[in-house]
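A single protein chain has been removed from this complex, and every other one stays in its place.
And now, chain A:
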Amino acid sequence: MITVESVTKTYGGFTAVDDVSFTASAGRVTGFLGPNGAGKSTTLRIVTGLTPPTSGSAHVVGRRFADLPNPGLEVGVLLDASAQHAGRTGREILRLSQQMMGLPRSRVDEMLELVSLTPDEAGRRVRDYSLGMRQRLGIAHALLGDPDVLILDEPANGLDPAGIRWMRDLLRGYADRGATVLLSSHLLHEIEVVADDIIVIGNGRIVAHGTKAELLASAGTHLRTRHPADLQAALDVAGMASNVTSPGVLRVDADPELVGRVATDARIPLIELRPAETAGLEEMFLELTADTQREGAAA
């Protein structure tokens, strides 16, 4: 479990993280979603003790990260797959941490196998790795100590579609076994597919958080009709906000059942009526971050 309490980080006059609080629970994948520069990485660095917060505190498995006696065994961290000494081989990077954590040597080969890095690739220097290989090595490194908590910053970056699928299954499996998985991404689709809980951050502030179901529910209803103007008028009367997203297509901020009832009462035939689930999170994400982004531009 990861708990972040009122964490704020300012650089001079710039507030990178502004009073951020959230919890990532055991047995669940928590997605940390936000556009670039929203404060995701800064928050994760604060959780892992690499950046001192201006105020607030963060705890992992009930303790400050720095108070964990051997953190690698409890928390697997991947913040930047490229942040490795370019002159070291992949295997050597794992060997160093395996030695430091006091793990059996065999663990290195197990992890290399798990992330499908061949012995030949593991013997190459990281400078010659593709981003995808670095990402796999980073995940192998995070899993080395068999931790119950995983903190991953943009782990899908640079992976091919098969790799993304593989990682998604891996994280799902970890969470299903009771681990806490916190991963950040600016890729909406990634988070939508894998996360149970979602935290949306924009300009350093949390703009939405909840279970995926909750957040998607608020995305409203998608419907198609040949009489959009009439239906909009009827919805207005019922007090439901709606907007035309493309000709004949409406998005309504209300439950599909209620919207259906309004259409029936107004005797307006519908062609399609369903929860606005496809790309719902994307709309929410853009919507939620648009305001803060404008604010940022004006400031």
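By definition in this document, contacts are C-beta pairs under 8 Å (C-beta built on N, C-alpha and C of every residue); 3 or more make two chains touch, one makes a residue touch a chain; residues count from 1.
Here, contacts and distances are computed from a predicted model.
Undergrad: Considering only the chain that is not displayed, what protein name does its UniProt record carry among "ABC transporter permease", "Ring-1,2-phenylacetyl-CoA epoxidase subunit PaaB", "STAS domain-containing protein" or "2-oxoisovalerate dehydrogenase subunit alpha"?
TA: Of "ABC transporter permease", "Ring-1,2-phenylacetyl-CoA epoxidase subunit PaaB", "STAS domain-containing protein" or "2-oxoisovalerate dehydrogenase subunit alpha", the absent chain's UniProt record names it "ABC transporter permease".
Undergrad: Which of these, A:H85, A:H189 or A:R274, touches the one chain of the complex that we don't see?
TA: A:H85
Undergrad: Hey, which of A:L68, A:V193 or A:L258 is the one touching the hidden chain?
TA: Selected residue, touching the omitted chain: A:L68.
Undergrad: From the list A:R45, A:R136, A:R168 or A:R251, which touches the chain that is not on show?
TA: A:R45
Undergrad: Can you name the residues of chain A that touch the chain not displayed here?
TA: The missing chain touches chain A at positions 45, 48-52, 65-66, 68-75, 77, 79-80, 82-88, 92-93, 96-97, 99-104, 125, 141, 148, 177-178.
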